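Okay, structure first, notes after.
Left out: one protein chain. Kept in place: all the others.
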Amino acid sequence: MATPMVPAGIGPDDIGRLYRSMRRIRRVEEAVAEVYPTDRIKSPVHLSIGQEAVSVGVIDVLREDDVVAGSYRGHAVYLAKGADLPAMIAEMYGKATGCAAGKGGSMHLIGAERNVLGASAVVGTHIPIALGHALAAKREGAGRVVAVFFGDGATEEGVFHESLNFAALHRLPILFVCENNFFAIHTPLAKRWATDRLCERVATYGMPAHRLAEPDVFALRGLAAGLVAEMRAGGGPAFLECHTWRWREHVGPAEDYAAGYRPRAEMERWEAGDQVARLGALLPDAGRAAIDADIEREIAEAFAFAEASPFPDEEELFTHVFA
Amino acid sequence: MATPMVPAGIGPDDIGRLYRSMRRIRRVEEAVAEVYPTDRIKSPVHLSIGQEAVSVGVIDVLREDDVVAGSYRGHAVYLAKGADLPAMIAEMYGKATGCAAGKGGSMHLIGAERNVLGASAVVGTHIPIALGHALAAKREGAGRVVAVFFGDGATEEGVFHESLNFAALHRLPILFVCENNFFAIHTPLAKRWATDRLCERVATYGMPAHRLAEPDVFALRGLAAGLVAEMRAGGGPAFLECHTWRWREHVGPAEDYAAGYRPRAEMERWEAGDQVARLGALLPDAGRAAIDADIEREIAEAFAFAEASPFPDEEELFTHVFA
Amino acid sequence: MFSHEGGHEGGQRLLRYVDALREAVAQEMERDGRVFVFGLDVDDHKAIQGSTAGLVERFGPERVFTTPLSEDAMTGVAIGAAMAGMRPVHVHIRMDFLMLCMNQLVNIAAKAHYMYGGRVRVPMVVRSMIGKSWGQGAQHSQGLHAMFMHVPGLKVVAPSNAHDAKGCMIAAIRDDNPVVFVEHRLLYGTEAYVPEAPFEVEFGRARVCREGSDVTLVGVSNMVVECLRAAELLAEAGISAEVVDPISLVPLDHATILASARRTRRLIVVDNAWTSCGASAEIVARVCEEAGPGAGIEVRRMGFAPTTCPTTPSLEARFYPNPSTIASAAYRLARPGGAEWTPDPERARLAYQTQFRGPF
Partner (left out) sequence: MFSHEGGHEGGQRLLRYVDALREAVAQEMERDGRVFVFGLDVDDHKAIQGSTAGLVERFGPERVFTTPLSEDAMTGVAIGAAMAGMRPVHVHIRMDFLMLCMNQLVNIAAKAHYMYGGRVRVPMVVRSMIGKSWGQGAQHSQGLHAMFMHVPGLKVVAPSNAHDAKGCMIAAIRDDNPVVFVEHRLLYGTEAYVPEAPFEVEFGRARVCREGSDVTLVGVSNMVVECLRAAELLAEAGISAEVVDPISLVPLDHATILASARRTRRLIVVDNAWTSCGASAEIVARVCEEAGPGAGIEVRRMGFAPTTCPTTPSLEARFYPNPSTIASAAYRLARPGGAEWTPDPERARLAYQTQFRGPF
């Protein structure tokens, strides 16, 4: 795909900030994939590699007090919102210092201090939870908004439609972001969707709905900025369908093109459109190198923190059943 | 509303047949309402009075081996498909001779011999059940189709959307018929639907979707005939939204305009468009009188049968738990 | 609005169960702006049999509103709003409909506090009414509280009288956990003395409603009323029955039940639900585990017949335990080998006319 232009109004700082965020997610996930075979990570991992731009492009326009929600494939959402990296790695290591005290693992990250809702491993279940936060945000009246990220498969669950109707009915400040990577585990859309007229369908609830078929973090960010601004001003919900691509296997650290359910050729198109590489190339070498070095240091520290942290004490099994 | 014309191709026999079916439903329901205060009927009743034309207009184009499914407000569907009237009244009386052996009552009528599926009292639950029959019909390959009737409220349940997607994905021979009477119990659409663009939404699944805003049994029948013909020829599902009006209270025998949740004035519009009266007027007096007399006789016999039938024996409590 | 409230400060008034529920919610909404009430038809003129009557007029449509028919998503909304600091009361006119939101209740509400390492709380109340009689039938009559008792992280309460209905509702709204609130619709009309001022009935403390020495009857929800009636009938047959109302099923005041059973050495648990893997199984199993055979306690369970609920009265009547069947079972237990005895059905039929009057 032809690389789109950098839109007017995007300055070097923006490029640096967006690059840092995407690159950081990419490298964290690669580091997770690297250590995974050592069994230091204690739960299944669903990596965001290749899908970083969706989380970053949207979350870049949010305030710290805005709320985000992601799924078991939510590492990018968690990191893009600025939630704690060492606590994330420690959580995957099953350590007491983890963001969920070691009880949630990779599929249930939570970044309470940064308004990152806890992730759910049951597809689609986090959508109405995010909607409840949007109801609270509206009642509060402080202009906070909610962004909820989910996959193409989640749109097949009835609860997604119930949520759209309720959000539009009450004009709740929530941005629905569908990360359409064309597969649910190994099953392609053709076996799951009667048509791909998703945006058209969502629009019938009376909310703006846009599809971004090409990876362009600037375009996504610009679109999100406009929609979120309207929401803060009291507008209702909006919907984005972002085409993207999962570079690794559904669950686990490796590539899986050998399995044959999707062509390696498709991958090349997405590698060509990789936003991490694209923004990196837009930066001066020295600047990029400095960012990269920061990130590597941060990651090394996070894994060291996780390694050094203790496992929960036995009696922790019985805490937190009731508040 | 101006009375529409009788379309070409509709002969006296058609008018007589449609009148008989609608009038029969109207009178059965009125008779049920009449005896209800005597407590001879042993379960809550959700009457179809005012909505007869929807069931009759669609089901008139179906074959005996086609399948229909209705909700707890399913008396019209049951009768229009030709299921047994005495067994229906006996069922409401809680008698052993009832269509469900006295175990189901008014909300769970079943007309197995006429392919009327059992009705469910949990809104929307019968929709995927009907879909399962459509899957079986398609595998069978004998051109049988399924028509499923449900209210406007049922479209708010997630299962409705899951069902639309699956029906369209597998091109199943099922006609979805929404009887939009504008209320779920006492709650108007405005408190439940973000927009009224239902047909537009359903169409995005890739199936024909039509709204009939005016009561016209001939127009409905014509539309249904075309859609069903395509289905038999291997076409996929279709959708109809029929505006209609519940003349009585949500549950129970009486009118309830005194409650004030909907204006009596609206009712007049629907009385003016009443298809039972309209078709009756199109018939010669003698012919109409003969039909009416038949119906009264049939109803009297059905209630007599119910009265005379025994209640189930005590041990029936324990039969039919497992097949 | 609340006719019973007038006058006598903090005093007790005879109040109907349904009015007690409404008064509790109104007082908590008054006290705490985070509390809101939603669910199908909470704001219509029937007002959930009157239990939400006047709330929308008093607190407005932002705090009292109906919803689309979308139980699954609406439950998620309640959970999310609760995590965000609000205190939702989600109303369902039938417990049967909770089957549509089991995923949210079991996989999220029950687990969030634990799964997220204590970082979130889910203070919500799920009001669910159990229907009975007049051909409610298979899908409008189920008491499914055992399913919620099975899953750690959910509290389950089933008050049997107006006093506890108010106190439990206030406690449930103030609780920082999801609470499944079980209301039997036949209790709505029953009256009890209820304090006017807000008060909490503490969860996990059973009440001995009637003391006795020959047999312990543990009733759940409306079955407390049926057990009390059975106890009156048994008294006339010379058998002294103790009636225990657990009030809350999770947490369960096991100690009180066990102590009573040790004393009477006969325990019958009567539930408004099926017995298989039911609350009655749980209570009986715990008593037997802890007391052991040495305590010599005979145990029995009573509940729904092991069938689907039929609509026809001739069968429906036999689907449920009633004062007569409870009394007969207790009699058999207390007089093994004695002659069969069944109380005068006429007198047994009065369960829901007899108004519950404490003691508190």
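Per-chain numbering from 1; labels A, B and C assigned in written order.
As a working rule, a contact is a pair of C-beta atoms (placed from the backbone, for glycine too) under 8 Å apart; a residue touches a chain by one contact, two chains touch by 3 or more.
None of the values given here were measured: they were computed from a predicted structure.
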Relative to the complete complex, which of the depicted chains are touched by the chain excluded from display? A, B, C
Which residue among C:Pro178, C:Pro246, C:Gly278 or C:Pro343 touches the omitted chain? C:Gly278
Just to verify: which one of B:Thr125, B:Thr244 or B:Ser309 makes contact with the chain not shown? B:Thr125
Among A:Ala229, A:Ala304 or A:Leu317, exactly one should touch the missing chain; which is it? A:Leu317
So which bits of chain A touch the chain we can't see? 42-44, 94-95, 98, 102-108, 120-124, 153-154, 156-158, 184-187, 191-193, 259-261, 311-312, 314, 316-318, 320-321
For chain B, which residues touch the unseen chain? 67, 98-104, 108, 110, 112, 117-118, 120, 122, 125, 127-137, 139, 158-159, 162-163, 165-166, 169, 319-323
Residues of chain C (touch criterion as defined above) contacting the omitted chain: 96-97, 99-100, 102-103, 106-107, 110-111, 114-115, 137-139, 142, 144, 146-147, 149-153, 250, 273-282, 284-285, 288-289, 292-301, 306-308, 310
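Simple rule for what comes next: only the chains that are shown with their structure count from here on.
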Measuring between Cα centroids, what's the chain most distant from chain A? B
Taking each chain's centre as the mean of its CA atoms, chain B sits from chain C at a distance in Å of 37
Approximately how many whole Å separate the CA-defined centres of chain A and chain C? 43
Residue numbers in chain C touching two or more further chains are 67-68, 70, 72-73
Chain A: positions in contact with at least two other chains: 158-159, 162, 165-166, 169
